[in-house]
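With one protein chain held back, the other chains of the complex are shown just where they sit.
First chain written, first letter: the chains are A, B, C and D, and each begins at residue 1.
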Amino acid sequence: MINLQDIRDTARDMLAKGEVRTVIGYRRGTRGMLAEPAFITDPAQADDLVWNPTCFHNLSLYLVEDRKFLAHLRQNPGAPIGIVAKGCDARSIVVLMQEHYFKREDVYIIGVSCEGTGVVDERKLAPHLNGFQASDAVFDGDDFVFTTAQGEKRLPAREVMADRCLECRIPFPKEHNLVFGEDKTGRQLAEPFAALKRFEAQEGGDRWNFWSHHFDRCIRCFACRSVCPMCYCDECVVDSITFPVTSETSAEEKANRIRWIERSATRSENITYLMTRAMHLAGRCTDCGECERACPVNVPIRLLNNKMEREAREKFGFEPGASIGGPSLVASFLDNDPGDFIR
Amino acid sequence: MSEQQDYEPRIVAFLCKWCSSAGSDLAGVSRIQYPANATPITVPCTGAISPMYILSAFNKGADGVLVSGCHIGDCHYIEGNFLARRKMQLIMELIEFIGVEPNRFRMSWVSAAEGAKFATVITDFVNDLKPLGPQDKLKRAEQA
Amino acid sequence: MPDNIYLPQLARVAYIKDEVYGERAIKTFRVEPVDGKLFDHECGQCAMLSIFGRGESMISIASSPLIREYKQFSIMKVGRVSSAFHELEVGDVIGIRGPYGNSFPVDDWRGKNLYFIGGGCGLAPIWPVITTAVAQRDYFKNITVFYGGRTSRDIMYRTELEKLRDSVDVHLSIDKAEEGWEGYCGFVPAAVMDKDPNPGNAIAITCGPPIMIKFVIQNLNKLGFKDEQIYTTIENKMKCGIGKCGRCNVGKDYVCVKGPVYSWAELKHLPEEY
Amino acid sequence: MSKKRTGVFVCHCGTNIAATVDVARVAKEMADESTVAFTQEYVYMCSEPGQESVVQAIKDNKLDSVVVTCCSPNLHEKTFRDNAQRAGINNFTCEIANIREQCSWVHADKAKGTEKAIKISRSVVRRVNHNKPMDAIAVPVTKRAMIIGGGVAGIQAALDIGNAGIEVILVEKQATIGGRMLQLSETFPTLDCSQCVLSPKMVEVKRHPKVKLMTYSEVQEVSGSVGSFQVKILKKPTFVDPDKCKICDHCTEVCPVVVPNEYELGLTARRAIYIPYAQAIPASFTLDEDACLGLNPVRCGKCKDVCEAGAINYDMRPQTVTEDVGAIVVATGFDLYDQANMPEMGGGKVEDVLDGLQFERLCSASGATQGHIMRPSDHKVPKDVVFIQCVGSRDPAKHCAYCSKICCMYTAKHARLYKKHVPEGRAYVFYIDIRSGGKGYEEFVQRTMEDDDTLYLRGRVSKLYRKDGKVRVLGTDTLTGQNVEIDADMVVLALAMVPSKGTVEIAKTLKIGRDKDGFLAEAHPKLRPVESVTGGIYLAGAAQAPKDIPETVAQAGAAASKVIALLSQTTLSRSPLIAKVRRSHCTGCGMCVDACPFIAIRLEGGKAVVNEALCEGCGSCSATCLRAAIDVKNVTQLQIHEMIEACLA
Partner (left out) sequence: MEKILEKKRIDDWIKALSDWEVHAPALQDGIWTYQPVSGAIRLDHPNTNQSPKGFAFPQREIFFSFEQIKGEPPKLKQVLPKTPQHAVFGVRPCDGRGVPRMDKVFNDHVEDPYYNARRKNVAYVGLACNKPPSPNCFCLSVGGSPVSTDGLDVQLTDMGDRYFVKAITEAGKALMKAADGMFSDPSAAEQKQLKQVHAEAVAHPQRKVNDPDGAPAKLKANFNSPLWEEMARACIGCGICTFLCPTCHCFDINDEVQNKAPLKGQRVRTWDNCQFPDFTMHSSGHNPRENTGARLRQRVNHKFQYFHENFGMHQCTGCGRCITGCPVGIDIVTVVNKVTEHAG
């Protein structure tokens, strides 16, 4: 069991001593039970920190934001930034460091083991609450306990837990400066890629019907991209909502930005966007599940990323976020990579 | 049925400059006939082919996309085709995953000496594409 | 206004002149209607110009409203659409819709001294006022034009400015001294201070890079100009031109409708989002 | 920036293009492109008037870029780029659209051919819209050359280059230079002694002040490019100091190990310490590490004990040296087709069936039998000898499709040598037909047939096997239609020539292409026969194709003169089409650094930086970069995007 107060004390301590300049963690939001990202700089606010089944955000996103902000101000980081990280989040941090986005010493990883559990999937939870909204959620062994207007609702965790947590192979932040909770690596509530397998079994020959339906529904709000710590590019190659302009940027360069897709959220363009994103996340996605959670229209984005993850694992023995010095998936190869698809 | 017979798949063929493009030149020098469905785009190396190109070609209406380069070990740039092999495998899997016919994407190794093989690769690809009909899944729809 | 405000009218490029070369090149275009006539405009108003296939861009109309035969635009090459404009040739057809925005209250300024203070490509938006005032020279008292570029090669409307000297005071400046340059050397705000214009019965109209405008206004204030006596134009990114697409607002005002012309008295109360 | 003004020049190539492509339509379609200011078609664009018209059109129409739609860029890209430059525009703004090899020659349907030609041309027009003028990169030339392979080709090339005053390194895998020619007894058609001709040249190599000889050495890695290669060479230890070795032969007398002698093609044996031939250069013994009991005085040490010169040193270790050279000649020679592939010829398992090289050694005065022809099984003089030509050659179904070129001649030579040694013997030659093009060659074969009374049988041998102490050869004489059955004392197979094992390896190391038969590919079969596809690497001898000695020597000389010409320049221009970083987009993730095969990219201040001297422009970086922050100049992602679009318009 994780003692929340320990996390708070650690944060307060480190902030007070100036060992970290900020602790990025979770605090209670104002909309129901949901936690929201918290940026604690004042030791007195350390008690705002929470740890519960709604702490789903992959906070490493804000390490990226922090670096961008510092770069904008042309400032050096100074003291490291502290971050509360689950297993998947910590692996994202590893990938970011693998990609030199920041240095190890710039980050103080306050790891939190998911132990035998994971975060809640609001979509799975909704039917259980009969339209009511929970005001609080807590871990309790194998159960989650929700507080609602109608009283306490106890649900077996695995019934409402996010698929990715059920399938998680490494629910422990291996890379950390400090870790809370037990290392329960290897625990899986469902087999890896179970949702993917379910999908493949069930959709059989009719994948296209399934996917075209979802590709039609995408509204290209870019929440999947915005919420993803790996989508840190200053300009997205597929559909840009920003472009970096420096004094070196010529008018010609601006005029010649490639329009791989149109701005219209039509099927073909959505496919190209989502597929490119899946390709670009291959070997980098640590299955934090944020893209799918953030999607306002429930496009099953995670399946695409999962598919890539499984291919990389099975065909190339590649595990994303395994080590800071390791090679990236598409910039490396093995002599015996399979080639039987080539004619 | 007649429509199916008349249908001529449009193929974008990314050829590496050193092997497959040279191989296609050899096919030409040897006058080996093959269908005219594939328009070649010569790139320095298969390693230079971004998965974006494949997606974009389908987006712009290609019925099939071919990537062809040097045999493993023969890459003019030492290892470009190794890198390509990985990337192309991934994009192929992804395309298939969403329900696009896997036969719409093809990768082959054709050396500078394999003019006949180049012709065979194109011929086979065209023959495999014909029964699939036009690719309209990833294709940008014509509007108004 | 036409029924469909988004549908541009076709206009033919009748004349192109290179004003400034290099990375931040400026070209001047004159366009004439393909059929019928173009809309009438007032000093300071803008038009949305299209190159079909590339897109639209809001450009201030640089010709005087007194000229009905054509409209003139001076466009700096900065991005996608403006680069396309720089590829145009005489005879090419573009799209044009407008006019958009408010205008300089030129008629209210009759009998006053006018000071025009421009920098870089900021001469274009105030050029219709200058040329209109010169055309109606008798209506106004002294007219003075301050204009500066980074270098002598960045001075636009060079020959036109020389011609102006017949009827108005023209003070040209460049940022750094150059051989053969006889005008002022230094930034435009300093050039203004150098000539010490008198705020009495005067209106100052300024346009240029934001940082220039800021210091020009400070200096004008120092010289005794009241906020009501200072006019400027602002540019924000625009797409629709009619206050609907939502991006050009400064506070509650859509610049494409309520702007781009503001007196400093008005502008200083608006949020600094331009 | 004004609008691009591109000129499109459509070549008919006589009827080569015009027969299947409606060239007028191609020109018309191109004229519709917004950036095309001029189009023209002409019957032979590459002809002088054609080229002139291109130059004139560029000048007259103020064109800033050019697309010539014609044959493969391998043929005339340079021609037209030169013309562009002559007309005053940058040569990199000229591109070729290949509508011949990739279109008209391979399609018969004119409608479809025309459509495809339009797509190809349009894609190149769109590409050229974004071509940037650029200048070639000047690379300083290293005035040294390297020859890989010390056979007659390598020797000739080394001497020619050395004689031009250019330092040259000759790398040979074996313990001696000399190669296959050193194994031959006499050479056709003059029947002069092979070693007598070659030995002086070998000595000259050894003594030449400009030639650095590295025997028993192998090329391991090559990096760099034309004008500046870095070659890593492994020097295997010989355990004998060549300077001290007096070739007194005492060591072999005491060496207890006996292994087959590969120089005698296994016909005899040698010791673990040995000298390949008496004439070996360097004239020194070599200790075969694999065969030796252990390079350890405790275990054996006999050779070291008897060596008065103290030349033997067990402590020698493999050494890797790196040599900088500006050009490389590959002369790695041939092997004979493996008999194991030919079960109908006994698969190498039937006694007294020899290959041509073994027979050379039998005939050679320096060979195992001192020039006496004896059959290996019982050392008797063979009375009936069957020579079989085209073994493995000219058999596209099962073996090598090509003609090995020299077999007709050396078989005739063998028959004559045999008859000289065994005048009473009967020689039979099975042949398909006789190819004796060459000075004095036809006469030579005729003499063999007529003067030496050799029985030439036109036909193939279907089978041979050992029977009653002889080799029974079953064949057909297609001229008489009779089946022929000969009980031979010895059979000599004129096996096909194949690229040597070393050739296969070096092709991989150097990244030079091989042709369909595995020989090294020349850059152009007619116009650039001694150049590999890679700049600065040249080909000589049988590694490129089967050839005889005069041809080999001629090609070696040609390669040498190419090298001399190359190295006479102080700088070379390198293709400027290399990677360029868009710094505003680069996040410094380092994926390009990992993907670059040439270690040409590094991170500096959080951004990728390209080393222009090392970048080869392969584009692996650009396809790996997730944010299109790195591009190969003039093959940018934007250009590929435009080409894709044009192909599908």
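Of note:
The criterion applied here is as follows: contacts are C-beta pairs under 8 Å (C-beta built on N, C-alpha and C of every residue); 3 or more make two chains touch, one makes a residue touch a chain.
What you see is a predicted model, and the numbers here were worked out from it, not measured in a lab.
Interface note for the absent chain: among C:Gly36, C:Gly111 or C:Gly246, the touching residue is C:Gly246. The missing chain, though absent from the display, is touched by one residue of A:Arg12, A:His57, A:Arg91 or A:His176; that residue is A:His57. For the chain left out of this panel, the touching residue among A:Glu36, A:Asp136, A:Glu252 or A:Glu319 is A:Glu36.
Residues touching the missing chain, restricted to chain D, are 31-34, 122, 126, 645-646, 649 (touch as defined at the top). Along chain C, the points of touch with the absent chain fall at residues 1, 3-8, 10, 12, 34, 50, 52-56, 78-80, 82, 93, 95, 210, 235-237, 239-240, 242-252, 257, 271-274.
Residues of chain A that touch the chain left out of the display are 29-32, 34-37, 39, 57, 61-62, 123, 131, 133, 214, 217, 219-223, 225-227, 240-243, 245-246, 249, 251, 254, 262-266, 290, 293-294, 296-298.
Rule of thumb we're sticking to: only the chains that are shown with their structure count from here on.
Chain B and chain C have Cα centroids lying 53 Å from one another.
With centres set at the average Cα position, the gap from chain C to chain D is 69 Å. For chain C, the set of residues that touch two or more other chains comprises 77, 83.
Contact with two or more other chains is made by residues 1, 595, 624, 637, 641 of chain D. Against chain B, the residues of chain D that register as touching in their complex are 72, 74, 98, 100-103, 105-109, 112-113, 115-116, 119-120, 123, 508, 511, 513-517, 521, 533-534, 577, 595, 597-598, 616-620, 622-624, 632, 635, 637, 640-641, 643-645, 647-648. Of all residues in chain A, those touching chain B in their complex are 206-212, 215, 237-238, 260-262, 266-269, 271-272, 275-276, 278-279, 282, 304, 307-308, 311-312, 315-316, 329-333, 335, 337-339, 341-343.
Residue ranges on chain A touching chain C, taken from their complex, read 250-252, 254-255, 257.
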